[in-house]
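Complex shown without one protein chain; remaining protein chains in place.
Lettered A, B and C in written order, each chain numbered from 1.
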Amino acid sequence: MKREIPLFVTAAVGLFMILSFFVPHQVVSVPADFLQQCAIIVVAFGIVLGGANLLRVNLEAVARRESGWPYKLVLVAGLIVTVVIGLVEGRDFQATGTRSTWIYDQVYSSMTAAMFALLAFYIASAAFRAFRIRTVEAALLAVAAFLVMMGRVPLGGVLTAGLPAPFRVESVAQWIMDVPQNAANRAILIGAALGVMATGLRVILGIERSYLSGED
Amino acid sequence: MILHPSHDPAVWVAALLTLCIFSFLYRDNPFYRFAEHLFVGVSAGYYIVLNFWTVLVTNLWDPLAGAFDGRHGAPFAARLGDYRGFLLLPALLGLLLFSRFVGRIAWLARWSLAVIIGVYAGLKTTGFAQGDFVAQVHGSIQPLWTGHWGTSLSAWVFTVGLVCSLLFFYFSREHKGALGAASRLGVFFLMISFGAGYGYTVMSRISLLIGRFQFLLYDWLGFR
Amino acid sequence: MPHVEHGGADDGRDGVLGRAGLTATGLLVALLAPPAHPGTTAMAGAPPIVIPDTAARAAAPDTTGAVPGVPAPRPARGLVWKDVPDDAGRAVDLAWEASPDEGVAGRVDGYRLLRSESPGGPWTVVDSVAAGVTACRDESGSLQRDVAYFYRVDTRGPGGVTPAGSVTGPVLATSQWFNHTRWSVLVLTMLFFAFVLFFIQSAQGEGKKPFVRRIPGIDAIEEAIGRATEMGRPVLYVPGVQDIEDMQTVQSLIILESVAKTTARYETPLKVPVTYPIPFTIAQEMVKGGYLHAGRPEQYDPDSVTFVSPEQFAYVAAITGVMMRDKPAAHIFLGAFFAESLLLAEAGFESGAIQVAGTANADQLPFFVVACDYTLIGEELFAASAYLSGEPKLVGSLKGADLMKIAIILLVLAGCVLETFGQHGLTRWLATQ
Partner (left out) sequence: MSLASSFERLDRRWIFAITGVLVLLPLLWPLNLPLEPSPPVRAYHAAIAALPPGSRVLVSADFDPASRPELEPMARTTLRQLFEKDCKVVVVVLYQGGARFVDEIVQDVARERRRRDGVDYVNLGYKAGDEAVMVLMGQSIPNTFPRDHRGREVGTLPVMSGVQNYSSFALLVSISTGYPGTKEYVQQVQGRFHIPIIAGVTAVTAPTLYPYLQTGQLLGMLGGMAGAAEYEDLRYERGMASRGMDAQSLAHLFIALCIVLGNLAQWERRRKGTP
């Protein structure tokens, strides 16, 4: 019961969604549309669940005075303050001038952007270390990286301006992107698509049921 | 160089938090850990509020309330896109997710999971089948002689690269002999593609840093 | 809570289930009953039945608000219709012959398309288009399936609005049972599924582990765990940053069970930080299961799997924290990764651990390739669980995918040859909508 019904539901819903791709008739398309609407709503509940989980884990850590608990208190405070303000401010919480907007602009956006910007430093240090030409493969990796990198900026164009058009670095970079890069990337796409489809099929048919594991 | 530091406390908050994050480049430190934990908390809170108002209220509560207020027809008289009373089903499934917190009935969450997994497994399977499988195969078919040496050569390189890279992903035989040679050629193509991907991405990453510096310079320090 | 008119529940728009509505019984009836007008599809392409307009007012131009001195445009003619194929009966294509006045500058502004349930009106405007356009698709929300409509096209100009001399109808929008543009997807998908199911079946019958070629990246996982054991340090397993709806996450969690089995055998601690609540609970079960299969259930540490945060960078920050504090000797990143791949791999490299990564997100592979010791590329991630466990169901689907790849290669080569000789049939068949 506890496992069979979910397995049946997954199979029925999954097959139905596949069917709806091929059958435009309303008998299929309307329930399929409804199911997607359901998925959207359940996923939103899941996000709330995640927040609740985070709160619980960190409150427990604070209560147990685990190492670094004052930081976890910062986390909990940040979460609660954001949620309370957002709920109190109501439907228009994102309007200009609200407190939620302030938190979003000054705290959330600036830190996401800063975290992301760390990558600029790492990409340089990885380049310094990682492109050591030891094998043919490594050489191809380094040369392709070098050419495409230079071909993507105006400076590259300036440095090779004297060459005939097809041999300028931006043309070479574009050719690498269009031909060999494209070919290999497409093979990865096709291979991964087969992997996803096979996994999807196994999940839908209940051959893969690990996601339902757990005590009964 | 003339500086006009901002008088807006909000800009100061954003700038200082940015610097807290950047301090990680030197090494892990209390400023970074403070910013990091604040970030986790605020982002989780923001996602909750966002999903509450834009999905749970707009797509669930409002139509449900409209369906049962008795003024707008029968509660279950649904039509495409407007499912009225039937929305009780996703509401129930959503609430069942929280059974995870109650040990004894935790298995109830599987029912919601079953619907989500079913919907997405179905969508992904057909989405990948069309977009990444059939469409890519379709896109790979091209004339090998175009009447022009340069483009014909590119077509050959492309086709050979695709076939060899696909053979690299062939798992049922040991890669020896002809298959071994082909898959090694495939690896060469994969490596060029990774190098190109890396080179192409440098721009994205540097862009992010430029964006932050533009903020610190122009908005915070008021550099003109 | 203010009441919301959700999508115009009362404005007369009809849903796809026709007028029956979607009541509980209505749904059942709609699902079981045959389409209201079986066979109407056949009419779709039939020549239009043109009924002369009986309403006299429709024939004369309406010159209200017209510019004095400019004659009303002459009417458009020959309105024809066609049911839009491959849909749920929500649209009709219409086309007409332009007004002869289109050639005269400043005479015609455009056309207005009107619809009615009876040839005599009342008419509602469903669309208006600019001059020069002589076709349009009516898919307004008020269009109902299997209802007979009549259409009329009016010509607008500075001199007034001239209705066409006749109306076209009855017009029926019907729904179809199969989208014909998707034959190729159906055939190739079914072929692939048949391969997979066949090989799963036969692998289960044989009872012995079928051959899978060596995948260095996967062998490296065991090697890395072994080294962590020698150094007496833990193993870090990162199952990607996506929720369970991503098949890579599903795959990674399956691999996690094999990894947990190995760490249990080696008696090495395992750390698994997870992003989303649902994969978190599944990861716990997988690790517990791994220890159970290895015969060491008592060694399972419930705190080895931790829930972090769905925010990708917050998650990365937590993982780098684990890397710095717990100093794992092996980092395994398998699953769906995005921009955080480089942060993880570079921070991990600094700690000196052996790193094995794998993802099907092609745009992140370069970073794993340059900063990790071994990388599982694309489909290798999906092959990993089959390779590690040797389970027939997993190996079977791998073999199915292999056969499909051969089929794809043959298809592409055949297609290229056909294209080279100017034969476009295969390419056309593969084009989908």
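Definition applied: a residue touches a chain if its C-beta (ideal position, glycine included) is under 8 Å from a C-beta of that chain, and two chains touch if they have at least 3 such contacts.
Source: prediction; values computed, not measured.
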Absent chain's touching partners (shown only) are A, B, C
Out of C:V153, C:V167, C:I218 or C:A362, which touches the unshown chain?
-> C:A362
Could you tell which one of B:V40, B:V119, B:L167 or B:M191 touches the chain left off the display?
-> B:V119
Options B:L19, B:L50, B:L89 or B:L144, residue touching the unrepresented chain | B:L50
Which of B:Y32, B:F76, B:F128 or B:W220 touches the chain that is not shown?
-> B:F128
Subunit A residues that touch the omitted chain in the full complex | 29, 33, 36-37, 39-40, 43-44, 47, 91-92, 94-95, 101, 104-105, 108-110, 112-113, 115-116, 120-121, 123-125, 127-134, 142, 145-146, 149-150, 152-158, 170, 174, 177-178, 181-182, 185-186, 189
Omitted-chain footprint on subunit B covers residues 1, 25-26, 43, 46-47, 50-51, 54-55, 58-59, 62-63, 80-82, 119, 123-124, 127-128, 130-132, 135-136, 138-139, 193, 196-197, 200-204, 206-211, 213-214, 217, 223
Those residues of subunit C that touch the unshown chain are 4-8, 11, 91, 127, 130, 137, 139-141, 242, 338-339, 350, 362-363, 432-433
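As a working rule, only the chains that are shown with their structure count from here on.
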Dominant interface by contact count, named by its two chains | A-B
Averaged over CA atoms, how far is the centre of subunit A from the centre of subunit B? Could you give it in whole Å?
-> 3
On subunit C, where are the residues touching two or more other chains?
-> 15-17, 22, 182, 185, 189, 244-245, 247, 277-278, 281, 309-310, 313, 317, 342, 362, 365-367, 369-370, 377-379, 383, 398, 405, 408
Shared-interface residues of subunit B (touching two or more other chains) are 36, 39-40, 43-44, 47, 80-81, 83, 86, 97, 100, 113, 116-117, 120-121, 124-126, 129-130, 133, 137, 140, 159, 162, 166, 168-169, 190-191, 194-195, 197-198, 201, 205
Which part of subunit C faces subunit B closely enough to touch in the complex?
-> 1, 3-7, 9-10, 13-17, 21-24, 26, 182, 184-185, 188-189, 211-215, 244-247, 277-278, 281, 308-311, 313-314, 317-318, 320-321, 324, 342, 362-363, 365-367, 369-370, 377-380, 383, 386-387, 398-399, 402, 405-406, 408-409, 411-413, 415-420, 422, 426-427, 430-432
Subunit A touches which residues of subunit B in the complex?
-> 10-11, 13-15, 17-18, 21-22, 24-25, 33-53, 55-57, 59-60, 80-81, 83, 86-87, 89-91, 93-95, 97-98, 100-101, 106-107, 110-126, 128-130, 132-133, 136-137, 139-140, 150, 154, 157-162, 165-166, 168-169, 186-203, 205-206, 208-209, 211-212, 215
Note: in the complex, subunit B contacts subunit C through residues 28, 36, 39-40, 43-44, 47, 58, 61-63, 65-66, 69, 71-74, 76-84, 86, 97, 100, 109, 113, 116-117, 120-121, 124-126, 129-130, 133-135, 137-138, 140-145, 155, 159, 162-163, 166-175, 190-191, 194-195, 197-198, 201, 205
